[in-house]
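The complex appears here without one of its protein chains, the remainder shown in place.
Coming up: chain A.
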Amino acid sequence: MYQTANLYLSPDMKMAEVVLNNPYLMLLLEHFGISAPLQEKTIREICDEHKLHPEVFLTFAHLYNGVDYKPAERFTYREVRSIINYLSNSHSYYLGEIYPNILKLIQEMFHDKSQPEQAMVEKFFNNYFDEVREHLNYENDTVFPYITKLYQKIEERGHVNLPETYSVADYQEHHDDIEEKLTDLTNLLVKYLPNNDEPQVRRKLLFTLFELDYDLTIHSKIEDQILIPLVQQMENYLSRKTT
């Protein structure tokens, strides 16, 4: 994982300075739908422009920097929209960009299919990609719309029908660990897969796997430690109101 100078961030720092300290924050900005050039604007200014609570940005940015950070105030249900926006943009990045990239590199690395293990690696990855796609689509199609409905129900004080049987606890059960097979693939690539004529492709593949792992690790932290507790609070609030 990318090692940064563990910069501790505050809302009045220049956004550009923060990105220059850790270029992966460019990906974070992208997931929030914020694009460069960043000019001389501060974190607070850019967040205000995008209707993003600065504490949400700071909490995520510290995750990217590997610094433990407790937000100054608890997130309210209003922040759930930015969080879902972030998560679904990262899903598009996984499904539309990085997984297809990895698949392309694997095919490039193993264009000679005479060795049995090469076809196996491609099959391994394809199966894994299917699992990931299923998991992400489940979140896109079931979990996020459910949370959006919860939000609307709180905002509009009623009038929205929730699926009666669903709760975020179901989501937790469904939440598989998609990082495991990624680690397997990385280990195979670095330690065991036989030599071929494409050392550059192997290196590119390795870098891409690390980039994915880096983002995925943060992604699951956000889901487990921030999104799920927040949604539970929203569920509790609504059930208190109805009883």
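Going forward, a contact is a pair of C-beta atoms (placed from the backbone, for glycine too) under 8 Å apart; a residue touches a chain by one contact, two chains touch by 3 or more; residues count from 1.
We take it that contacts and distances are computed from a predicted model.
*Asks:* Out of "DNA-binding NarL/FixJ family response regulator", "Sporulation lipoprotein YhcN/YlaJ", "Predicted Zn-dependent peptidase" or "Branched-chain amino acid ABC transporter permease", what name does the UniProt record list for the absent chain?
*Replies:* "DNA-binding NarL/FixJ family response regulator"
*Asks:* With the missing chain put back, one of A:50, A:104 or A:181 would touch it. Which one?
*Replies:* A:181
*Asks:* Where the complex has a chain not shown, which of A:68, A:156 or A:197 is the residue touching it?
*Replies:* Of the candidates A:68, A:156 or A:197, A:68 is in touch with the missing chain.
*Asks:* Considering the whole complex, which of A:39, A:76 or A:127 touches the chain not shown?
*Replies:* A:127
*Asks:* Footprint of the hidden chain on chain A, which residues?
*Replies:* 1, 3, 6, 66-68, 116-117, 120-121, 124, 127, 180-188, 191-194, 209-210, 213-214
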